[in-house]
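Heads up, one of the protein chains got dropped from this complex, but the rest are sitting where they should.
Up next is chain A:
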Amino acid sequence: MGREVSESCIDSLLTEMVSTYCNRFYANKPELAARRIEAIGYQVGHQLSERYTMERPRFSDHLEAIKFICKDFWSELFKKQIDNLKTNHRGTFVLQDNRFRWLTRMSIDQSPENGASEEPSIMADNKAVQSMHLYFPCGIIRGALSNLGIPCAVSADISNLPACSFVVRIKA
(Lines give C-alpha, C1' and ligand atoms only; values in the text may rest on other atoms or scores of the structure.)
Protein backbone atom coordinates (compact mmCIF):
# COMPACT_ATOMS: atom_id res chain seq x y z
CA MET A 1 0.00 0.00 0.00
CA GLY A 2 3.07 2.25 0.09
CA ARG A 3 3.42 4.36 -2.97
CA GLU A 4 6.18 6.91 -2.71
CA VAL A 5 6.86 10.33 -4.09
CA SER A 6 10.31 11.81 -4.31
CA GLU A 7 10.98 14.44 -1.72
CA SER A 8 12.40 16.91 -4.18
CA CYS A 9 9.06 16.81 -5.99
CA ILE A 10 7.29 17.79 -2.79
CA ASP A 11 9.79 20.57 -2.12
CA SER A 12 9.41 21.92 -5.63
CA LEU A 13 5.64 21.69 -5.49
CA LEU A 14 5.44 23.59 -2.22
CA THR A 15 7.86 26.28 -3.36
CA GLU A 16 5.95 26.70 -6.59
CA MET A 17 2.62 26.80 -4.78
CA VAL A 18 3.73 29.62 -2.51
CA SER A 19 5.35 31.49 -5.37
CA THR A 20 2.29 31.16 -7.62
CA TYR A 21 -0.18 32.28 -4.98
CA CYS A 22 1.99 35.19 -3.90
CA ASN A 23 3.16 36.43 -7.25
CA ARG A 24 0.46 35.47 -9.70
CA PHE A 25 -2.92 34.79 -8.14
CA TYR A 26 -2.96 37.35 -5.38
CA ALA A 27 -0.04 39.47 -6.49
CA ASN A 28 -0.65 42.50 -4.31
CA LYS A 29 -2.73 40.91 -1.61
CA PRO A 30 -0.42 38.86 0.58
CA GLU A 31 -3.09 38.34 3.24
CA LEU A 32 -5.40 36.67 0.74
CA ALA A 33 -2.56 34.52 -0.59
CA ALA A 34 -1.70 33.51 2.95
CA ARG A 35 -5.33 32.63 3.72
CA ARG A 36 -5.63 30.57 0.56
CA ILE A 37 -2.43 28.64 1.24
CA GLU A 38 -3.50 28.04 4.81
CA ALA A 39 -6.87 26.75 3.59
CA ILE A 40 -5.15 24.26 1.32
CA GLY A 41 -3.08 23.12 4.30
CA TYR A 42 -6.28 22.82 6.33
CA GLN A 43 -7.82 20.39 3.86
CA VAL A 44 -4.61 18.35 3.66
CA GLY A 45 -4.32 18.16 7.45
CA HIS A 46 -7.97 17.17 7.69
CA GLN A 47 -7.47 14.24 5.34
CA LEU A 48 -4.12 13.16 6.74
CA SER A 49 -5.42 13.07 10.30
CA GLU A 50 -8.13 10.62 9.25
CA ARG A 51 -5.54 8.32 7.75
CA TYR A 52 -2.95 8.53 10.52
CA THR A 53 -5.37 8.01 13.39
CA MET A 54 -6.73 4.83 11.93
CA GLU A 55 -4.96 2.34 14.11
CA ARG A 56 -5.13 4.19 17.37
CA PRO A 57 -7.62 4.31 20.21
CA ARG A 58 -9.37 7.61 20.72
CA PHE A 59 -7.71 10.48 22.53
CA SER A 60 -8.93 11.25 26.01
CA ASP A 61 -8.00 14.92 26.11
CA HIS A 62 -6.40 17.77 24.20
CA LEU A 63 -2.92 17.05 25.45
CA GLU A 64 -3.05 13.53 24.02
CA ALA A 65 -4.07 14.90 20.65
CA ILE A 66 -1.26 17.47 20.68
CA LYS A 67 1.21 14.75 21.65
CA PHE A 68 -0.04 12.70 18.73
CA ILE A 69 0.64 15.65 16.42
CA CYS A 70 4.13 16.04 17.91
CA LYS A 71 5.09 12.41 17.66
CA ASP A 72 3.23 10.19 15.21
CA PHE A 73 1.82 12.81 12.87
CA TRP A 74 5.08 14.73 12.59
CA SER A 75 7.04 11.49 12.02
CA GLU A 76 4.72 10.50 9.20
CA LEU A 77 5.10 13.87 7.55
CA PHE A 78 8.69 14.80 8.27
CA LYS A 79 10.35 11.59 9.46
CA LYS A 80 11.14 13.14 12.82
CA GLN A 81 9.29 14.23 15.91
CA ILE A 82 8.77 17.67 17.31
CA ASP A 83 11.82 18.48 19.39
CA ASN A 84 10.21 20.52 22.10
CA LEU A 85 6.67 21.00 23.34
CA LYS A 86 5.75 23.76 25.74
CA THR A 87 2.38 24.68 27.16
CA ASN A 88 0.96 27.25 29.46
CA HIS A 89 -1.73 24.78 30.58
CA ARG A 90 -4.34 27.28 29.50
CA GLY A 91 -4.83 26.19 25.93
CA THR A 92 -1.64 27.44 24.28
CA PHE A 93 1.00 25.03 23.02
CA VAL A 94 4.32 25.78 21.36
CA LEU A 95 5.69 23.05 19.11
CA GLN A 96 9.32 23.59 18.28
CA ASP A 97 11.09 21.81 15.46
CA ASN A 98 14.81 22.49 15.50
CA ARG A 99 15.28 21.66 11.88
CA PHE A 100 12.05 22.03 9.97
CA ARG A 101 12.33 19.88 6.90
CA TRP A 102 10.61 22.20 4.48
CA LEU A 103 12.85 25.10 5.40
CA THR A 104 16.18 23.29 5.19
CA ARG A 105 16.61 24.19 1.56
CA MET A 106 15.81 27.82 2.14
CA SER A 107 18.75 30.19 2.23
CA ILE A 108 19.12 32.29 5.30
CA ASP A 109 20.14 35.43 3.59
CA GLN A 110 21.85 37.28 6.38
CA SER A 111 24.98 38.08 4.44
CA PRO A 112 27.44 40.54 5.98
CA GLU A 113 29.38 40.68 2.70
CA ASN A 114 28.69 44.32 2.12
CA GLY A 115 30.33 45.25 5.35
CA ALA A 116 27.45 47.51 6.22
CA SER A 117 24.53 45.82 7.86
CA GLU A 118 21.68 44.65 5.71
CA GLU A 119 18.97 47.19 5.05
CA PRO A 120 16.01 46.63 7.34
CA SER A 121 13.52 46.66 4.49
CA ILE A 122 15.34 43.86 2.66
CA MET A 123 15.49 41.83 5.83
CA ALA A 124 11.80 42.40 6.37
CA ASP A 125 11.11 41.22 2.82
CA ASN A 126 13.12 38.09 3.38
CA LYS A 127 11.23 37.37 6.57
CA ALA A 128 7.92 37.93 4.78
CA VAL A 129 8.79 35.48 2.04
CA GLN A 130 9.99 32.90 4.52
CA SER A 131 6.87 33.26 6.61
CA MET A 132 4.72 32.69 3.53
CA HIS A 133 6.15 29.22 3.31
CA LEU A 134 4.91 28.44 6.78
CA TYR A 135 1.23 29.01 6.19
CA PHE A 136 0.89 25.59 4.61
CA PRO A 137 2.24 23.61 7.61
CA CYS A 138 0.22 25.83 9.95
CA GLY A 139 -2.86 24.90 7.96
CA ILE A 140 -1.96 21.24 8.15
CA ILE A 141 -1.74 21.39 11.93
CA ARG A 142 -4.99 23.34 12.19
CA GLY A 143 -6.78 20.90 9.85
CA ALA A 144 -5.56 17.86 11.73
CA LEU A 145 -6.57 19.25 15.13
CA SER A 146 -9.96 20.42 13.86
CA ASN A 147 -10.70 16.97 12.54
CA LEU A 148 -9.89 15.59 15.98
CA GLY A 149 -12.47 17.91 17.45
CA ILE A 150 -10.14 20.69 18.66
CA PRO A 151 -10.77 24.06 17.01
CA CYS A 152 -7.67 26.18 17.21
CA ALA A 153 -5.54 28.87 15.61
CA VAL A 154 -1.99 28.09 14.53
CA SER A 155 0.77 30.55 13.79
CA ALA A 156 4.46 30.10 13.11
CA ASP A 157 7.52 31.80 14.48
CA ILE A 158 10.83 31.79 12.66
CA SER A 159 13.06 33.97 14.78
CA ASN A 160 15.92 31.57 14.38
CA LEU A 161 16.10 29.45 11.27
CA PRO A 162 16.27 26.54 10.60
CA ALA A 163 14.42 26.04 13.86
CA CYS A 164 10.76 26.84 13.66
CA SER A 165 8.04 27.08 16.29
CA PHE A 166 4.33 26.56 15.77
CA VAL A 167 2.05 28.22 18.29
CA VAL A 168 -1.29 26.47 18.74
CA ARG A 169 -4.03 28.38 20.55
CA ILE A 170 -7.02 26.24 21.34
CA LYS A 171 -10.33 28.06 21.09
CA ALA A 172 -12.22 27.57 24.29
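Here, a contact is a pair of C-beta atoms (placed from the backbone, for glycine too) under 8 Å apart; a residue touches a chain by one contact, two chains touch by 3 or more; residues count from 1.
One rule holds for everything that comes next: contacts and distances are computed from a predicted model.
The chain absent from the displayed complex carries the UniProt protein name "Trafficking protein particle complex subunit 2-like protein", chosen from "C1GALT1-specific chaperone 1", "Trafficking protein particle complex subunit 2-like protein", "Glutathione S-transferase" or "Vacuolar protein sorting-associated protein 51 homolog". Contact with the chain that does not appear here is found for just one residue of A:9, A:54 or A:172, A:54.
Where chain A meets the missing chain, the touching residues are 43, 46-47, 49-51, 53-54, 56-60, 147-149.
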